[in-house]
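Only a single protein chain was left out; the remaining protein chains are all shown in position.
Moving on, here comes subunit A:
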C-alpha cells in the first residue's frame, strides 16, 4: 500500500515539457507532431550568433551526452550560418538533460534557447524568412551585431 509511488511536486520537469511552438510546415496532424516531439532526440537551438561554429555547439551540447549529429541552420540564399541549428542525440535522456541544463545558458555570450524538434528533414536546415534567413531576423527592429546587424526590413530602409 505504501511502497513505491512518488509525489507530483517531485515529478515536475518543466524544462522538458513541450513549448507552445509547433512547426507550421510539419506534414501531419498536430497529434502526430506532438507524439514525435515527446519521443524526439533532436533539439532545435535558436538565438545563436551567425559566427558560432559547429565545434562550439558540439562542446557545449556534448556536456549532456553523446551527440549523433549537428545540422547548422543556413540562409537559403547565401548558404551561410543564420543563427540556428539542430542537435540530435543518440539517447532521449541526454536531450532531456540539455533542455534542463543547457537551454537558457550562454553560448558565445548569448542566451540560447532549445526546444524539441520532431526530427530533421531535408530542407529544414534553411531559414524561412523572405530574405533567406530566419523569420525573426526579417522584422526585428534592434541592432544585433551577432546576427547581421539590423533586421532585414530595417536594413531595406537604408537602401537608396
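Basically, contacts are C-beta pairs under 8 Å (C-beta built on N, C-alpha and C of every residue); 3 or more make two chains touch, one makes a residue touch a chain; residues count from 1.
We take it that contacts and distances are computed from a predicted model.
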Protein name (UniProt record) of the chain left out of view, among "thiamine diphosphokinase", "Nuclear cap binding protein subunit 1", "NADH-ubiquinone oxidoreductase chain 2" or "T-complex protein 1 subunit epsilon": "Nuclear cap binding protein subunit 1"
On subunit A, residues whose C-beta touches the chain left out of the figure: 1-3, 5-10, 12-16, 24, 29-31, 53-56, 58-60, 63-64, 66, 70-72, 97, 100-102, 105-109
